[in-house]
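A protein chain is absent from this complex, but the other protein chains hold their places.
We call the chains A and B, going by the order they appear; numbering starts again at 1 in every chain.
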Amino acid sequence: MIRNFAVLLLLLGLAGIFIHLMQGYIPATELNQSAHYYAAHSAEDLGAANIVTAIIVTYRGLDTLGEVTVLFLAATIIGMVLANGHKAQRSLQRQLPPSGELLTTASRLLTPLILLFGAYVFVNGHLTPGGGFQGGAILASAALLLLLTDPLKRFSHRLIAVVESLSGLLFIAIGVLGMVLAGGFLDSRILPTGAFGTLFSAGSIPLIYSLIGLKVGAEFTSMLNNLAETEKS
Amino acid sequence: MVNPLYILAIGLGGAFLLGLLPNRQRSLAYAITLACLAGMAGIAASWLYAFALQGAPAMEVFTAGTQPPFAINFRIGLAESTLALLTLLVGLHSALFMRKTLITQGRRAMAVLLIFMMALCGVIFTRDLFNLFVFMELCVIATAGLVLLSTDQRALGAGLKYLIVSQLVSILLLVGIVFLYHSTGALNIDTMAALSVNALPGGAMAFFLVFIAVLAELKPFPANGWGLDIYESAHPAFSAIFSTATGGATLYAADKLLQLGGDTWLPVVTVIGIVTFIAANIFALAQRNDRRLLGYSSVGQIGLLLSVVGQRDLLGDAYYYIAGGLLLAHAVSKAGLFWLSGLVAQRELTAWAALRSQPVMVFAFATLLALLLGLPPFPGFYAKWDLAQQLAANDKLWLLGLILFGTLLEATYLLRWFGYTIKRDADEQGLVWQSGKADVVFSAVMAAWLLAYLWGYLSGHGNLLHAIPLLFALAFLPLEWLPAKLKNVLAIGGLLAWFYFNYPDYDPLKLIFAAVMLPGGALILLASFQHGKRRLGFYPAAMLMFAGLAMLINAHTSFDFFAAWELLTMGSYFLILRGKHSEPHALSYLVFSLGGAFLIMAGFAIAAQGAPEFPLTALAEVATAYAPWVFVLLAIGFMTKTAAVGVHIWLPGAHAEAETDVSPMVSGILLKAGLFGLFMLLITMGKQQLYGVELTHVLLWIGALSALIGNLIAIFQEDAKRLLAYSSIGQMGYAVFGLALMNHLGWLMALMFVINHYIYKSMLFLSVGGVAKRTGTRLMYRMGGLITLMPLSFIAVLVGIIAMSGVPPLSGFGGRWVLYNAIMTTEQRLPMVIIFLAGPIAFLYLFRLIHTVFLGQMKDELRKVREAPFWIVLPQMIFVAFLLAFALVPGLLLRRVDTYMNQFFAGSGGLDWTGLTITSDFGYWSPVQIMIIIAVIFVTLFLWLLFVNRKAQKVKQFNIVFAAERPYRPETTHFAWDFFAPYRRALGFLTVPVFERFWAAVAEFLHALADTLRRFYTGNGQTYAIHVLGFVIIVYLLMMGDQP
Partner (left out) sequence: MMDWIAMTTGFILILMGLYGALTHRNILRIIVSFTLANTGVNLVLVSVGYMLGRTAPILDKAVPMAEAVTRIIDPLPQALVLTAIVIGLGITAMMLTYAYKLYEAKGSLDIASYRELKW
């Protein structure tokens, strides 16, 4: 009780900090210098219609590399931790009741569509809302659906590992190419910027976003896979 | 140059590449990991080479082909490349150390390690705030993953606590970043810094959140329970990275942010840092677990560094030298110690005694501890010295005081641990020796010495590793395999040679000290010939002490003096620690000595007022505002070494428990270092007044009381070596008294004490040591009648006590004669009376040495003892001869000093040295005449006694103790036990150990405080998060409460 009260008191203090923060907050009416630059230059320089994508993939591409690495790291650690325990438990798995006609059929029908949609989302990341992370998450949702249909289904670790590693390596390779061929690490102008607003435009952005999509999809699938294997049911 | 982005590319690429490998190919995966780490380190090293040796300017690295602030950029300069290299080398070595674990866990663990290293480099290089956040979060996740490598199940809990706290931190950080972006319109740190954030609306508040979040990652007190749990439970090689690389990178991130926040934040950083430093070191006092202790020490060191970061405005150009020195010292030593802990099987501190089975590990341990503590010649020493100078020059004495206090606490628990290692029982299975792991530890040791050389090279004060005495002492380390006798010859030769070559440069005063310390030391070393085998550890320690003494006399600047002082302190500490039961005493010696040394450092720093080089002679010109304080600090520091009353409690144990040939060194020689310092101080500063009190009068009182109390306690001792030790306190009291008289004769008397005390105390310690060796006890009532069995020792003791008690005809009398003459010239009557009183008391305890040890009844069990070994007796006989000579012609030595002193006291009160007679204002002293008269009287009486007793009947001895039942404590019936009981009844109140109780209470208080306060770390992850939140809010209320 005392503890909850203390927490409440401290959070009141934190609320005070937040209020203090909001008091100093003046909503902007003009774009600030960074935003102005992005708004004015990204389409011209990089040829990406989606400015957010331009920022994510190119201007702040290093952050994005970091993000991808976060997912890779999380998936790797989960694999490392869970790989040790589960092998012995396979035999304990009891037989599950079948998941029903409806679910099975629907998943057969939906899975290819979901995969296609995911690919669409990341390939068009430079033009429309969406991109590699969103597309990757959609890809992984297909895996989730399959797991829901058949909890004992397993995806090939090997395949996942190859996809996640290769896409990661290619991502870095493109980044390094940026240093060699263009202005710096992850500069997307190693490929021609193309016609504005078309699929094959914005230099290497669609390529990178596709790699990210594959990688994110693979990481999520690997996490799901590993977590599913912990199931003792 | 290779673009630093390749460091990231290699790390990440390596990690992704590992994913492609089949899980079976673990050795290949391991090889790839090592190759990647080595490649990354190679790039960092090439940059360091370019910056350090070729003077290249710092370089900006752009990404995305766009200028900052619109794209992320990196910067690499000297600091960045050094930190990156440090990080990667620690990572590489930890990977080597964890070879087995990594191979068992497979490629995934290696990938995590590679990404961790890459992320740390990113934290160091990046100039973009949000990018910093991304890399820091990568570090968090990688840390959570690597904690799981531990075999300790408790690591799981620690990792979860860490994740909870980092969630809280990252929430604050993100909110802060986005508001800071809103205020400044950029995420680039340099762009933001140019805008002076505090002036922008909402800027200060947003910066506060960002900054406090980064600070919270640095484990400030009290928000650091989670860090300690990780240190305790993680794999030691990971803790090594976590303590050094993560700590260094995060600290550098905080440093970058400070450029953004401006100087108004420096005081906050300073206070948070110093509070953490002190609190962590107090808590560490109560630790029994080695890794948790190292964790507390890490937290403390980062706190210290933080408080140095808080001084960046006043340190100016020296900032990177000082902060870098402290950081590298912390990093290398902490990494080395964590690795070393991986070789020790048990987690108790005492389990480290197992290191003794590999003496080279003890050397490694000592090196790493010295590096951590900032002892000379390691970088922390130079850094702390310069820091102290700057702090004192800028009126930040409170900070200097706290830093020194914290360092003293740190020294206490670290060297107590070293004491356990040397003295406690070793478990045979206690050392998990693996040569690969040991090599990793040795690379840390090598790095320590390289850094020592480098910091000496960069120092403005000259390189200590170029000092010949120190090199000579260190040279004994690789020579440890030689037999002890050969090393002894080398040691004696070295001392004599140094004295011979420096002889022409000494002024008469220094000559006397040098003669006592160097040839005097060589003389005592003769006694060491009786040791066979190799005698591991003795010669490096002893020669370190002598190196310190030699350098002390030659010192011209305050830096040289202080460095020499610390060297001799460390050497003597190692030397004292060798005694059989000396573990607690060596520690108390060291703590007092270091405490005194820190006062000396503070005194010099105040005196210098920021002058880069401060000659000792400039003490005479210190501004009057500071002069008395400088005097007080230096005097207390020096008197800690002479064991003046109040700070004397370390001496009896340390001197009594030391080895037979060590006791005379630390008593006869080492104490003189304090007198040398006092001489130097009084010559330059003279009389000083503080609040109207004449400080030399205070010294006079201290000297008189030391003489009285030292002598008084000595008479109640049963242990012969403790008796001699207490008598040293009294003798040093005389010397201090003489110096404080501030007149010609007083100083002359002090100098006579330097010589006399060296001779007779060395001689007595040797003979008593010889007796103790033969009889197996140091308790006097268990001896008796040894005169016939050990006649040479008897002669030495007899001559020694005659000399010492100041009765004619030996040189002690000369000392007293000069003393009484000197006293006559002073107005201070009361201390003078006390000094007079102390004289006869000295006779009481000296009498016991002869009476109880050599005369009286012989004990049954001691009937077969032989004379002490030849090599112990030989120096005693030389001393006897020398005493007689010095008694006959004191002028040989003193005449030159006497004239030398005229320059200080304008010719007044000197002595007249015509012929063999010495004349003062009050009378004359003719040593030869006295000798002849005494000899005639003695011989006459002796012959008469022989004549009278020619028919005396021999009485058989029997002991009434065994006539009836055996008493509960047999010694109580012995006539020599509690010999001076009547005096005890009369004067015992003076010997109540008030100071012992006082210092014991201080120690007790600190330990109790530590034990109570540390319960605050309840081990609950939520509580830790609450601590972090509380920390944020407290800093907010203190710092931001009144700001818009």
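Quick note on the criterion: a residue touches a chain if its C-beta (ideal position, glycine included) is under 8 Å from a C-beta of that chain, and two chains touch if they have at least 3 such contacts.
What you see is a predicted model, and the numbers here were worked out from it, not measured in a lab.
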- Could you tell me which of B:19, B:159, B:310 or B:595 touches the chain that is not displayed? B:159
- Checked against the full complex, the residue among B:41, B:134 or B:149 that touches the missing chain is B:134
- Query: What chain B residues would touch the chain not displayed?
  - Reply: 130, 134, 137, 140-141, 144-145, 148, 153-154, 156-161, 163-164, 166-168, 170-171, 174-175, 177-179, 181-182, 187, 225, 228-229, 232-233, 286, 1014-1015, 1017-1022, 1025-1026, 1029
- Where the unshown chain meets chain A, residue by residue: 3-4, 7-8, 11, 14-15, 18, 22, 25, 27-29, 31-32, 34-36, 38-40, 43-44, 49-52, 55-56, 60, 63-64, 66-67, 70-71, 73-75, 77-78, 81-82, 85, 127-129, 133, 196-197, 223, 227, 230
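By definition in this document, only the chains that are shown with their structure count from here on.
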- Note: chain B sits from chain A at a C-alpha centroid distance in Å of 55
- Along chain B, where are the residues that touch chain A in the complex? 3, 5-6, 9, 12-13, 15-20, 61-66, 69-72, 105-106, 108-109, 111-112, 115, 118-119, 122, 126, 128, 130-131, 134-135, 137-138, 141-142, 144-145, 148, 175, 179, 181-187, 201-206, 209, 1026, 1029-1030, 1032-1033, 1036-1037, 1040, 1044
- Message: Quick check on the complex: what are the chain A residues that touch chain B?
- Response: 3, 6-7, 10-11, 13-14, 16-18, 20-21, 23-26, 28, 32-35, 37-38, 41, 45, 58-63, 65-67, 69-70, 72-74, 76-77, 79-81, 83, 161-162, 164-166, 168-169, 172, 175-176, 178-179, 182-189
